[in-house]
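Of the protein chains in this complex, all but one are displayed in their positions.
For clarity, chains are labelled A and B in written order, and residue numbers in each chain start from 1.
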Amino acid sequence: MVIKRSPGRIVFEILNTVLMILLALICVIPLWHVLIASISDPGLVELHDGIIFWPLGEPSLYAYKFILRYKNLWTGYLNTIFYVIAQCAITGTLTVIAGYILSRKRFRYRNVLMGFIVFTMMFNGGMIPTYMVVRNLGLLDTYGALLIPMALMPFYIIIMRTSISRIPDSLEESARLDGAGELTILFRIVVPLSKATLAVIILFIAVAKWNEWFPALLYLPTARTKYPLQMFLRQILITSENITSAADVVDNSQLYKTLAKYGTIVVSTLPILCIYPFVQKYFVTGVMIGSIKG
Amino acid sequence: MSQTNTSPKPRLRESGLRAFPHNLAQDFQRNKVIYLLCIPIVIWYIIFCYLPMGGLVMSFEQFSPAKGIFGSKWVGLKNFEQFFTGPFFFRTLRNTAMIGLLELLFSFPMPILFALLLNEVHHIRFKKVVQTISYMPYFISMVVICGIIKDFTESNGVISNLVAAISGGKAYNLLGNSANFRAIYIISSIWQTFGYGSIIYLAAIAGVDQALYEAAVVDGAGRWRQTVHITIPEIMPTVIILLILKMGTLLAVGAEKILLLYSPATYETADVISTYVYREGLQNFNYGYSTAVGLFNSFINTALLLGANFLSRKYSETSLF
Partner (left out) sequence: MKTMSKLLALLVGVMMLIAVVPASAEEMIAPDGAELSIWMVYQGDVPESPDEIVSVQKMEEITGVKINWQIATKNDATEKFGLMLASGDYPDIVIGASTYYPGGIDKGIEEGVFIDMTDLVAEYMPNYQALCNTNESTRKGTLTDSGTNAAVYVMNGNLEGPAREMVWSGILVRQDWLEKAGLDVPVTIDDWHTALTAFKDQFGASAPLMIGADGMFTWGQFMSAYGVMEEFYQVDGTVKYGPAESGFKDYLETMSQWYAEGLIDPDFMTGGAYDGWATSYANFGTNKTGAMVTIWGYSGDALLKDYKVTEDPDFFLVGAHNPVLTEGDTAYTGYTVNEMGSSINITTSCKDPVLAAKWLDYTYSEDAMILNSYGIEGLTYTVDEDGNYVYTDLILNNPDGYAIGDAARLYTLHTSAIGRYNWQRFEQMYNPVTMACQYIWNEDSTAMVIPSTVTMTSDEGILYNNTYTPIKTLVDEYAVKVITGEQSLDDFDSFVQSLYDYGLQTCLDIKQAALDRYNAR
């Protein structure tokens, strides 16, 4: 099916392409700057105004050597990978279930449940009460402390529900006629049709989990072996930025530590950017619905 | 107990609190599995959200961590009073509302526009590359981004010079002027989030039934009409839901970015509730006070959310509840 392209359309496509290239440049340049700065000479980096396109001075991997001196960094990587996978599994499953329940029109009180959930988005007891709950459950210093208290996020549930609601009711009805039970409908029909949204949510969970450090600060008071990557990186970052007294400026190691802030971005960002290609295939138009007719 | 209405199943039609237990039981009968699936979810919310919510009581206390929530001194509305009668209350509220509104008007639509435009790109490889690159700003830490912004807007910075060239004036420190603060904040906000924020819309677009497009083509509709009459209406539910949610976070302008960008020179437009409370809190670790302020924010945000939800119920098919 060839669609004739009008001249207007061609102009639009050219402009659009140019725009996309510009946008891509605006987005990639800062990351490039960070990458190059991390291998440049630190003194020159501080002096330099503007974006760094090419390494200043002698390129060196000092920042990375400094970061990798943390033997525990690798523990952090492993922990984070575990947390990401576990959280995606737990939250993903629960979110699908919640989204499904909330989208069933037969469920008389679904709006009540929705309100119940949304209310928790708006009102929040704060750091100390949540900490007390987690502590009293005996979860402190466990892996569970980083997985269970954030097992459900209202935002994802809402997205899931919205997406599932778009599946035509006729599908469910015909399945019921064929004798399918609730769970069959959920897993055999709804889930496959919501793959795009599920992929999005899993991506969001993964990214959020990858970047997360605050719960570790709260819930892992002494279990440093369970720290996620960002906790270690943050420690490096903070100590490189905080000069608490003249004692910390004893030598120019301080200088190299300021490069650490660039290095930590590279170390923590590249892996997560690599996940994207795997999730990307779900975003290509037309892969899903196909020829589902009522 | 004279029933004038003798329709076949009167009890099913009754609603309201008195009939609730019965209706619940009936619904349960019909949807057993759903209710069973509900249970873990509800329990989780009770334990991890509603139980800690009891901590909101701190807003009414002179909270001391050592004494705990139930042992701290009760001071009634004193924390709120302190908040409302502060000399800068109106200013911080105004700034918070302004930034929230600007975010809504400018930052919110950008990911949608970007998703729609990206959808028009046919070359798959190019599309994927652009997509991936567009996420990158989201991952760069705020500290670095604000460092870059400060660098660019200094009196000899790249952007300052650009602005001077366009407006014909002399280059000056843009970020030091309260008139420019909001613009800088919003523009950098857009830059940071348009890529990552478009993911949801791209997924929604991907979920549109291809058959609709095919039918449209048969009817002779060009790409533009397809977009306007199919794509946009189909992703509208997603847009509306996200819009309602956005209204529910309107006043939640976070302190992190502003703290890195603002300065006494720009307090006039940049000092928002969260940054002001941060400065106050820094000196006294006053949890009761900051909880009270948070509670105030929650009330306003909830009102906005309900309002938005009500409007969307009235004028569209989608709503949160």
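Just so we're on the same page, contacts are C-beta pairs under 8 Å (C-beta built on N, C-alpha and C of every residue); 3 or more make two chains touch, one makes a residue touch a chain.
Here the structure is a predicted model, which is why all the values come from computation and not from measurement.
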Chains in view that touch the one left out, judged over the entire complex: A, B
Options B:99, B:175, B:258 or B:305, residue touching the unrepresented chain: B:175
Among B:17, B:39, B:66 or B:166, residue touching the chain not depicted: B:66
Sole contact to the chain not displayed, among B:61, B:103, B:154 or B:209: B:154
Residues from chain B at the interface with the omitted partner, ascending: 62, 64-68, 82, 86-88, 150, 153-156, 172-173, 175-176, 263-268, 271, 276, 279-280, 283-287
Footprint left on chain A by the chain that the document does not show: 41, 43-44, 46-47, 69-70, 72, 127-128, 131-132, 135, 217-218, 221-222, 224, 235-236, 238-239, 241-255, 258
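In the analysis below, only the chains that are shown with their structure count from here on.
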For the chain A and chain B complex, residues of the former touching the latter: 1, 3, 6, 9, 12-13, 16-17, 19-21, 23-24, 26-28, 30-31, 33-34, 49-51, 94, 97-98, 100-101, 104, 106-109, 111, 113-118, 120-126, 128-130, 132-133, 137, 148-149, 151-152, 155, 158-159, 162-163, 165-166, 181-183, 196-197, 199-200, 203-204, 211, 237, 241, 261-262, 264-265, 268-269, 272-273, 276-277, 280, 282-293
Complex contact set, residues of chain B against chain A: 23-24, 27, 30-31, 33-34, 37-38, 40-42, 44-45, 47-56, 58, 65, 69, 114, 117-122, 124, 126, 128-137, 139-141, 143-145, 148, 151-152, 154, 156-158, 191, 194-195, 199-200, 202-211, 214, 217, 222-223, 237-238, 241, 245, 248, 287, 291, 294-295, 298, 301-302, 305, 318, 320-321
